[in-house]
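The complex appears here without one of its protein chains, the remainder shown in place.
Order of writing sets the labels: A, B and C. Residues in every chain begin at 1.
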Amino acid sequence: MNYQSTIFSAYLSDPEIATLISDEALIKKMLQFEAALATAQAKLGMIPQTAAAEIKTVLNTITIRPADLTAGTLQNGIPVVTLVALVKQQLSKEAQSYFHFGTTSQDVMDTAIVLLVKDALAVIHNRTTGLIKALQHLSEQYGATLCMARTRAQLAMPVTFAHKINAWLQPLQNQAAGMQQLEKNMALQLGGAAGDAAAFGTNATALVNEVATILTIAAAPAWHAQRSNIAALGNWLALHAAILAKMGADILVMAQSEINEVEENAAGGGKSSAMPHKNNPVLSEALVALGKINAGLQSQLLLAVIHQNERDATAWILEWNTLPQLLINTATALQHATTIATGIKVNTKQMQDNVTKFQQSK
Amino acid sequence: MNYQSTIFSAYLSDPEIATLISDEALIKKMLQFEAALATAQAKLGMIPQTAAAEIKTVLNTITIRPADLTAGTLQNGIPVVTLVALVKQQLSKEAQSYFHFGTTSQDVMDTAIVLLVKDALAVIHNRTTGLIKALQHLSEQYGATLCMARTRAQLAMPVTFAHKINAWLQPLQNQAAGMQQLEKNMALQLGGAAGDAAAFGTNATALVNEVATILTIAAAPAWHAQRSNIAALGNWLALHAAILAKMGADILVMAQSEINEVEENAAGGGKSSAMPHKNNPVLSEALVALGKINAGLQSQLLLAVIHQNERDATAWILEWNTLPQLLINTATALQHATTIATGIKVNTKQMQDNVTKFQQSK
Amino acid sequence: MNYQSTIFSAYLSDPEIATLISDEALIKKMLQFEAALATAQAKLGMIPQTAAAEIKTVLNTITIRPADLTAGTLQNGIPVVTLVALVKQQLSKEAQSYFHFGTTSQDVMDTAIVLLVKDALAVIHNRTTGLIKALQHLSEQYGATLCMARTRAQLAMPVTFAHKINAWLQPLQNQAAGMQQLEKNMALQLGGAAGDAAAFGTNATALVNEVATILTIAAAPAWHAQRSNIAALGNWLALHAAILAKMGADILVMAQSEINEVEENAAGGGKSSAMPHKNNPVLSEALVALGKINAGLQSQLLLAVIHQNERDATAWILEWNTLPQLLINTATALQHATTIATGIKVNTKQMQDNVTKFQQSK
Partner (left out) sequence: MNYQSTIFSAYLSDPEIATLISDEALIKKMLQFEAALATAQAKLGMIPQTAAAEIKTVLNTITIRPADLTAGTLQNGIPVVTLVALVKQQLSKEAQSYFHFGTTSQDVMDTAIVLLVKDALAVIHNRTTGLIKALQHLSEQYGATLCMARTRAQLAMPVTFAHKINAWLQPLQNQAAGMQQLEKNMALQLGGAAGDAAAFGTNATALVNEVATILTIAAAPAWHAQRSNIAALGNWLALHAAILAKMGADILVMAQSEINEVEENAAGGGKSSAMPHKNNPVLSEALVALGKINAGLQSQLLLAVIHQNERDATAWILEWNTLPQLLINTATALQHATTIATGIKVNTKQMQDNVTKFQQSK
């Protein structure tokens, strides 16, 4: 089974994304947030420069392992309390009082997740661009070939193969055009205990801008209880996977033994332990499955928008659970779709023969 | 139970939207599409002007009742085949051959739905604007009052009531800003049998532009097998309802008997058949429920993007089932949220007392 | 679009079930519950016989139309308060005080829904039995024919057609065997204001038994805040539809133009408005779609089990919304599956030819 599975790590997961959003990465991003906060607060005169310098030194050198946070996360329902305590142990009494100043667990957690997402989206962006190029290339190579359109599971009319490829390509290009807005939505969260930045006084806006600049993410008003940006990200990821699932579903039909217009893998597809003649389009199957899984996950992210009061872990936990899977599933699907687009065997003669047979039957 | 229910038509449905997307409206929009097509084709010289004139006369005068299409929809899995046949019965032999020329059921159905959605979105747009104003007014009236923030179901820190209202208002304003793009996505579908506009020859692009102009919707390449626009619409609607559900969830807490910071309905809330003292915040409850329902529905629209081949009713039907509910639920939620925003009783003294009690307890 | 649609009422809905769970039926069942309660309370000496007689006379003769309850349902978030008030208007002062005695809205609503469900399940039971017989008959007629098994979208090995039919039949038989428990779960709800039957004193258990006997449903402890029985019903309905969807999915492959082992409808399938040669398996498509829809709906019913405190409309409304759709979708799917099982054209020669072709290719 694929939960935390090495066996399925290449077929139904993605090691690159998994590393980018790992526990170790989360810890690093949480420390990075705290460092940016101290730096900005010192710059704005909110805490002493010496305290900031000490804090940054400790944050740069401290080693916090995931297992150090396990018990604290169970106790507090969040890893940040323990992480803050571990850092404070290495700080002088004075620096302690300036560390994590005016902020709260949610600021750390939300911003760290934003930073992880940003890294993962960079990979997803590259893969999307790569896939678009591969599909364009495929269309240039084989697009002029006539093949059968199929509507409601029946032969319809001849179309070009380019027409089929375009139904995969066009939505991906639209998605790519939407990525910039998506990344802009992934903004700094910094609002303190109740999200109103009360502890920062008149420096609140300047501080938000400064921290965002240091972390090279967008500045924004606190969104601690407004989770639309996460839901919008989820929708993009779910839609991306659904678009790739449509590509997979089309290939599964074209690759059917009886139709044989394409073979998913020119180098030979999936084997069976019982039937040596099999040539299974296993990546296309994964595309369809990943699309369905992401569709289901997105409903969880929409539920997470129903975030009660100023902080609500009955909703927040849904994000922690769902977002990593959405990122990994989408990245995995992009990988497989690119493998297909570059490695597919197009049986142009068979395409043409199927068209001829259809025309003769009418 | 609320399916097709008059009993629940005001509490869990919306008669205005229900009328806008009714069977009668669908029939009207389908005929409207056919009229626009004939007009445009005549203008472009694709069919004779006389045929177009005859077609438009019949389309303007014919009466097709929903029940006329029931048996045909069961037979063909789509109402369009029967609708076209009924129109043809009233056309001359010659005009028959120019009616529905080069188009297909999906063009009619998809475009008619786009036209219905456009009407429903206009209502949703107005209600959203109205709600934003009502919340701004509420914030102007009572926003300065201090009340308790609550995090993870516990008292946190005092904030202004404006801070709470802002968590409902800000996301709605973002949503409102996104509506223009949403409507632009709701474009004409016109691609013919296999979606490649083959029957229109070199006139294809001009025809799309002309029909779109007549119907005052956006022109676009055929999207018969690319359903991202529908999924994006669904996400907007689901997100809208989730944002309103968050508002409902917050009010349910503030209106708890033990907290008593607000009463949902200054004129008296829901009654119980057994407990005369009850003052139930029944609109807030509906908001939360509608948000959950829409979150679940959106996963269906994402599944519908996995649309196999050039037309796939195993996916398409999901849209027919889901989209009306999403529209109605969102519009209902907007109605209730506005009722709350304008009719809520804010117990400013109790808010202040709760803050004082908190501060004394520390 | 199919919401409240006459156009789609035969293809994607079911008039028989729709009538059984209509507003009118709900009102009738609510009145029936009140009559049974008064009868039982009089028998147990909890209210005077004369009051019970008067109450029953009014309940038998009163006309309450759905529209009479619309405004009250919006006001109170439940139709029962208004229904009770309308009945009381026709009662003497004395009888008023004995009407709806010790009970509450939820008792009326939950039990009325149980009674509606029982009626709908009777239809579903009959259709399931009919479908099982039709599939057995189909297997007797054609089961011995060899045809191709397909695994992972590729030709696998020859099997009998009976082997394929059995994958539809066996799960249905298991489901049928589970219906008795399902109906037993649909028990009387009678607990009063807070669900602990406090107002009934020492008569509580006797009253529950008596009312259940009159209504010919199972007696049970109050389940007002324990919604597992509804979720279990939903799972059965969703599973039923998913099993039929698997049948639909199989037929869609076997009916593909290129495979041609079956035609969904021996009398001619769905037509296209653009392609006269089409023979679309539109009932199988509906089966697949209805299975997906029910799968999504079941997650709503599971969410409804998270029913906060002693009554929680943010959860309860999910049941009102979901259960009717699950019942209708399942009944519709049974209807279509039976139409297919009895009207399918089995091309035994083609089945055999496909096997031969496969064997020669190896």
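To be clear about the criterion, a residue touches a chain if its C-beta (ideal position, glycine included) is under 8 Å from a C-beta of that chain, and two chains touch if they have at least 3 such contacts.
Since we're looking at a predicted model, the values are computed, not measured.
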Per the touch definition above, residue among A:Leu69, A:Ala134 or A:Ala187 touching the missing chain: A:Leu69
Residue, one of A:Leu318, A:Ala331 or A:Val346, that touches the chain absent here: A:Leu318
Contact residue for the chain not shown (choose from A:Leu44, A:Val81, A:Leu146 or A:Ala219): A:Val81
Hidden partner chain, touching residue among C:Ala176, C:Ala218 or C:Leu302: C:Leu302
Residues of chain C (touch criterion as defined above) contacting the omitted chain: 77, 106, 149-153, 156-160, 163-164, 167, 170-171, 174-175, 193-196, 198, 221, 225-226, 228, 231-232, 235, 238-239, 242-243, 245-246, 249-250, 253, 288, 291-292, 294-296, 298-300, 302-303, 305-313
Sites on chain B contacted by the missing partner chain, in the whole complex: 150-157, 252, 255-259, 270, 272, 275, 277-282, 284-285, 296, 299, 354, 358, 362
Contacts of chain A with the absent chain, listed as residue ranges: 1-12, 18, 21-23, 26-27, 66-67, 69-71, 73-81, 84, 100, 103-105, 108, 113, 116, 192-193, 248-249, 252, 270-275, 280, 282-283, 285-286, 288-290, 292-293, 296-297, 299-300, 303, 312-318, 320-325, 328
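Assume only the chains that are shown with their structure count from here on.
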Classification of the chain A:chain B interface as same or different, half of numbers criterion: same
Chain A and chain B: spacing of chain centres that average the CA atoms, whole Å: 28
Chain A-chain C separation of Cα centroids, rounded to whole Å: 38
In chain C, residues with contacts to at least two other chains: 252, 270, 272, 275, 280, 282, 285, 296, 299
